[in-house]
Every structure is written in C-alpha cells, then in structure tokens.
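Can you read through this structure? Questions will come right after.
One protein chain is absent from this view; the other protein chains keep their places.
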Amino acid sequence: MNESATGSGANIRQINRADRLRAWSRHHRQLFRSTLSTLLNQPGALLITWLVIGIALSLPILLSLALREISEADTRQVIQPAMSVYLSVPSESETAQALLQTLRASSAVGEVRLITEQAALMEFSSLAGFGDVLNAFSENPLPGIIEVVPRERDGAGIKLLAQQIAGQDGVDQVSFDAAWLERLSAILGILERVLYALGVLFSGAVILIIGNTLRLTIENQRGEIEITKLFGGSDSFVQRPFIYRGFWLGFGGALLAFLIIQSSLLYLSDPVERLAQSYRSNFALEALNFGESIGLFALGALLGILGSWVSVWRYLKQIQPK
Amino acid sequence: MNESATGSGANIRQINRADRLRAWSRHHRQLFRSTLSTLLNQPGALLITWLVIGIALSLPILLSLALREISEADTRQVIQPAMSVYLSVPSESETAQALLQTLRASSAVGEVRLITEQAALMEFSSLAGFGDVLNAFSENPLPGIIEVVPRERDGAGIKLLAQQIAGQDGVDQVSFDAAWLERLSAILGILERVLYALGVLFSGAVILIIGNTLRLTIENQRGEIEITKLFGGSDSFVQRPFIYRGFWLGFGGALLAFLIIQSSLLYLSDPVERLAQSYRSNFALEALNFGESIGLFALGALLGILGSWVSVWRYLKQIQPK
Amino acid sequence: MLVFDHVSKRYPNGYEALSDVSFSVEAGEFVFLTGPSGAGKSTLLKMINGVERSSRGQVHVAGQNISRLPARKIPGLRQGIGVVFQNHQLLFDRRVYDNVALPLVIAGMKPTEVGRRVRAALSKVGLTGREGDWPETLSGGEQQRVGIARAVVHRPPMLLADEPTGNLDPDLSREIMSLFLQFSQLGVTVLIATHDLELVESMPARRLQLQAGRIQSP
Partner (left out) sequence: MLVFDHVSKRYPNGYEALSDVSFSVEAGEFVFLTGPSGAGKSTLLKMINGVERSSRGQVHVAGQNISRLPARKIPGLRQGIGVVFQNHQLLFDRRVYDNVALPLVIAGMKPTEVGRRVRAALSKVGLTGREGDWPETLSGGEQQRVGIARAVVHRPPMLLADEPTGNLDPDLSREIMSLFLQFSQLGVTVLIATHDLELVESMPARRLQLQAGRIQSP
C-alpha cells in the first residue's frame, strides 16, 4: 500500500515511468474515440448543440467576409472617387506632360488618366441638355483634365494630396467629392465598430454555450465523477473525458459553421451579383479558402477545449464523493 | 381505490371539481415563484443562460432597427435622387406653370422645385471650371429646370414616372441617375435577404438554446421525474415546472437582450451621428420604445415556453420509472 | 383486490423473469414475497403499479385490468399505491419534508394539511424533527425510513415494499414491519418483498415464495 500511496493519478501498479506514460497515452487515444461515440449516442441533442455553436461561430465570420469584400472590391472600383485636376495649360504642353509624369511617379497616387480638351468636350456634349450650349462656341472652351485615383482611402489624406497637386505648375483647380468620402469613412467606421462588437459577443457566446452545455453534462455525470474519485481517479483523470467532449463539440460546431457560411454565400450570391453588375464589376463573394477553413476548425476546437476547461475546473472541485 | 383510479392527474382525494381547480391553480402559483428561486440558486449558470439567449435575441432586433433607420432617414433625405425635368418653354410661360401644377397635384410625386433659367445659370457658373465658359454668352443659353422627387422608390416605377413626365407639354427631356437607383435597390435587396436569414437563424437559435438547456435540465431531473411518475404524477403535472422554467429563461433572456440593445445603440450613436452630420441630417438611432420593449419581453417568454414545451414533450415520454 | 392470472413477464432481452404466476390477495391482507436474488420479486411488484407490463396473462388491481389500462389512467392507479422501491432513493436536492410531501402535493392537498400529515408520517418511522434536513446528511437507515414515510403519508389503499428493511438493524426492522402490519389491520393491502427470513417467520402473515420466476407450492 505504501508505494501506491505516493504518486497521484494512475499509478497503483506502475512503478515504471514508461508503463505509466503508455497507460496515459492509451487513455487519451481511447477517450478520443469513446467521447465521440458517447456524444453520437444522442444524435438529436448533439446536432442541436452543434447547430447553436455553428450559428454563433458563423455570423462574425460572415460579417468579416462581407467587410473584406467591400473594402477590397467596392471602394477600389466604385466608391472611391477620382479627383479631377483641371489644367490651366493645354494638355499637349510640356508643363502638362511633366505634371502627368510627376503624378504617375508619386507613391500616393494609384491611377492617372488624362482627358484631353477634345475628350472633355465630347463628354460634356453628351450630358443631357448641354449639347446645344456648346455648339454656340467656335472654339473649345473646356480645359484638359487629369483624373487621379489616390491610393489613400482616408478623407484627410486625400485632402492633403489634393492640396499638393493644386500647388503644382499648370494646375488650375482640383475637385473631388469630399462629402462622399466622409460618408464612406463614417460607414466603414460604423461597420468596423459593429463587427468588433459582434466578434466579442459571439466569441463570448461560443465559450458560454460550450461551457454551459458541459456544465450541465457534468452535473449529469455527477455519479460517474463521484465514483471515479472514490476509486482513486485524480482530478486530471476525471477531467480528461470532458476536455475531449469539449473538443468534439467545438469541432463539430465549426464544421456546421463552415456549412452555414458556404450556403449563406450561395444564398447571397444572386443579389450580390446583381449589385456587382450595376457597378459593372465582376467581383463575387468568395468562399472560405483552404487555410481559412482549417483556421475555422482550429478555432472551434480551441474554443471547445477552453469552454470545457473553464467549466470543468469550476465544477469538478465541487463534486466530491459523499 | 376505485374512485381514485378514474381520473388522471391530481385527483386522489378530490371528487369535487372546485377543489381540484383550486389545487391546480395553487400548484401554478406556487411554481411561478419556486421555479424562479430554484434557478436563482445557481446564479452563475442562470446568468450565462440568460446571456446566451439575450445575445441571440438582440442581434436580429438590432439589425432590423438599423434597417428601419436606413429606409426611413437615408433613402428619403439623401440617397433618393431627384429627377431633372428640362423645359422646352420659358419657366414663366403658362405651359410651364400648368406643368408645375400637374406635377404638384400628382400622387406619384413627392416634392417639386422650379429652377428658373437665372437660377440654373448661377448654379452652372459656380461649377468649377465652367465660370468662364458662360461669360462668353450674351444671353442665358440654359433652359429652366423642374426638380421632381418621386414618391416611388422602386427603379422601374421611377422610370415609368419619367416617361410620363417626358410626354407632357413643355418638357424637353427628363434625366435621372438610374444606375444609382439600381444599386440602391440591390443593396436594400441584399440587406433584406441578410436580415431575413438572420431572423430565421436567430429565432431558431433561441428556441434551440432554451430547448437544449431544458433538455439537459430534464436529464438532470430524471430521478425527480421518475419518482413523481411513480407516485402518480400525470404527464402535465410533471411538465408544469419545466414550462415555468422555460418562461423564466426566456423572460430573463429578453431582459438581457433589452440591455444589450440599449447599450449597443449607445455604443453606436457616436459614429452614426458623424455619419448623419455628413448627410446634414439629424437622425439618430432611436432606442426601443415602450410598446416595443413589452413586445420583446413577450417574445422572449413565448420562445422560452415554446422551447421548453417542445423539448419536454420529447423527453418526458422517454423517462419512465424503472 | 389483487389478482395475478397466469402472468408471464419476458424482458426485451428475452429473459423470462416470471412464468405463469397466479395468485390473489384480498383487501387488507398482509403478504410476504420471498425468494433468492433474481427470483423475480421486484418484477412482480413492478407489474402491480404499471411500471412493467405482462407479456402474457392479466393483472387485476381493485377490479381494473392493469395489463390493458391506457397510459393516461396509470397516474390515477399509482396515486392509490404507496411504494418503497429497492433502487428508489430520495430526491437529494430537496429536504426531507419535501420528499415525504410529494404524494400529497401530487394529490393537490392544502399546504396546512400537508404539514400535519408529513410530521405524523415522520414520527411513525422515528424521525421526528428531521423534516428540515437534507437527505445527504442522513444515514442509510434513516434515508430508508424517509422512503417508508413517503410511501404511507397519503394513506394509500395499497402498499408495495421492496426490501424495505435492507439497511435497518433487526430492532428497527421489526418496528417497521409491525407498522406495516397496523396498516393492513386498517384495511390497507400490503405486499412486502424481503430476504429477512427470520423476520418473515416471526410474523403472522401469508408468504408467497418465488423461485426462478415461479410460485413455489405454499
């Protein structure tokens, strides 16, 4: 009895460290399978838990996917306005060409497009109601225009760029839609805040849901825990199956989240395409790629383990054989 | 024994119907309090369940509040474009005045504003780069314009209105930003779809969460149910405490949802105000009003009762004394 | 009051726990059910209050054919039967008082009346003043006595007890048995499954002996 009372855990007959390690890893391997099959014994209940976790996991991810698409596709292609730089010199002049070079070389500038006086005239005449007006001129009264797409997306940064360009030789005036930019950054700010709040809420929810489910499971297993402790199971021995259970709950939840995300994208792809067409852009909602899917599964499993660890630790200590 | 074996439920000594009713209502009153105090015995667990339900309830409501604000404030004040109706006759002419009358009387039209030739000239000259152009004219070359804000928000409806107006006497041409309208309705379409999907997901989640929590509670109470059945408790007698439990879970969840919603609105009010300022509008996120709050509590309680009813019905039948 | 008419019970796993059992018990009779472990005593008792159903034959309780009773009439049947079951302990999350009061609450009795009856039942099993305790803080024998108090508190016309004195010392066992005997003298039909042959022999009661699912010749 003396030697069996020295260690803690699974050591009644193992004096040998290797034997003990083998028993430990056997227990882990066995639990990996047995906890899943225990859960599968109640398929309805398991599916419900997975669904709840899946919903909670999928929503912040869907939202962040949407935000990614918006900031990548829309702002670049559509929402982000070009500045119009009105020239005070003819667009064929050397000053204008030099300005064009400078702008093209600038790191703050994305795209540069020259609209010559002739092109401007044609564009202007096609505007409704002004066709006749210009016919009255013998000479083209319009200046050349350089359209500049800034790299910067922040309103203040773009204003600064506009001022710099306005100071250059050959520039008459720079115009851009400042109000629209302000609005855009306000909208993005709100979206970011919402997303941040949702992320916190949902990660919390997943941990809470898993923890809560496991807490109730533990209360259900009170008898098992008491008897195991009565026969000398250490705390970590008793805790182990619950950790694996948490793993499976989180992992399965992530699997369902994966399905929810992919089918939501399918469900949304129709109206999103219509929107994209109206922008004459061909972007579409992209599904999760391989790495992201793996990340999702890892996240689910991690949250599951975390949730079970927290709740088991709190409750296992309380349960003592009577 | 004969008389006690005839009825079902709580009838061993009551032959009298009034007595039985009194016992029934006593049981209900007593459960209303006792189930809450049982739940409050585990305040941590209760709070977690309430939180989970609260989160699930609050999100679709927050989203629908946001959509309500958008469709009320933004589209009306900012996004919805006015049509420009270019006149072929002077704006002081009788034809033009008659047109103005017709438009003002039309039910399809919201606002009507006349921009005289002089006003159009001033607006046009203030456009950057074109000031010089107009100085070249001895006479004002611009036509009068009537700005018309349609009541209709649908793209097709507005096109129709435009065609009708174009057919009127004294009208040269009608122009409006059709592309922007298409985009807007596409975006609203996506938002609607998303909202619809979220609503379904979350209502499902609330029922699932409450049902799941109650299912685990029922499994915990298996002994109690078995013994109650062994002593002649009818199914509805056994089910009653769980229904009340469901009520409290749903009601408390709604309370937390209420808190989450109000504090989220507070959290978002800052960036939303910035956005509103950029639109020169003074709209702000409105908190839930009294009636809506009551509705929220009722919804929570209802979902709680529903969730418990469903899960209890499924599991109570399975639990029989052994 | 109670009639078994060629009753057999085969469990879902194919094991036949009772084979062709026939006997009848009059109202107010006191009957011991004996037999070795696994003979079918508990199975027989469970068929009286509808926990198990017969595979063949009929069970009649107070003129009702239990084997054909629809599920919604089972609660009414059970309200008239007090039970002490072998594996059925107390509710450990409720105090002794609430455990004993359960049959009265199911019957919808008034709270004042409930209190009076619960205290009376507890004093009969020697646990006066323990109604506020948690079952966890009681010894095994004390818990068993709470179970007995719960079985008799609503004065049912029939009483089934499965090994009610397994955790009690000889003196207490004798007291409890004489309590049951008093009940039968008041007209309650009492059926007790027990291993305590010494006690059985010392009591003036009829004895049904089971052996491998069959009634032995008396």
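So that you can tell them apart, the chains are marked A, B and C in the order they are listed, and the count of residues begins at 1 in each.
Criterion: a contact is a pair of C-beta atoms (placed from the backbone, for glycine too) under 8 Å apart; a residue touches a chain by one contact, two chains touch by 3 or more.
Just so we're clear, the structure is a prediction, and the values are computed from it rather than from any experiment.
Give the labels of the shown chains that the missing chain contacts, considering the complete complex.
A, C
Out of C:Arg10, C:Arg174, C:His195 or C:Arg214, which residue would touch the omitted chain in the full complex?
C:His195
Among C:Met1, C:Ala27 or C:Leu172, exactly one should touch the missing chain; which is it?
Checking the options C:Met1, C:Ala27 or C:Leu172, the one contacting the hidden chain is C:Leu172.
Taking the entire complex into account, which one of A:Leu230, A:Leu266 or A:Ile294 touches the absent chain?
Answering carefully, the residue with contact to the hidden chain is A:Leu230.
Using the document's contact rule, name the residues of chain C that touch the chain not shown here.
11, 13, 15, 35-38, 41-42, 86-87, 89, 133, 137, 139-143, 145, 162-163, 166-173, 195, 197-198
Can you list, in ascending order, the chain A residues touching the missing chain?
Chain A touches the missing chain through residues 1-2, 4-14, 19-20, 22-24, 26-27, 223-224, 226-235, 237, 320-322.
Basically, only the chains that are shown with their structure count from here on.
Among all other chains, pick the one whose mean CA position is farthest from the mean CA position of chain B.
Measuring from the centre of chain B, the most distant chain centre belongs to C.
How many Å are there between the centre of chain A and the centre of chain C, using C-alpha atoms for each centre?
Taking the average C-alpha coordinate of chain A and of chain C, the gap between them is 64 Å.
In whole angstrom, how far does the Cα centroid of chain A sit from the Cα centroid of chain B?
The answer is 25 Å.
At least two other chains touched by the same residue of chain A: list those residues.
none
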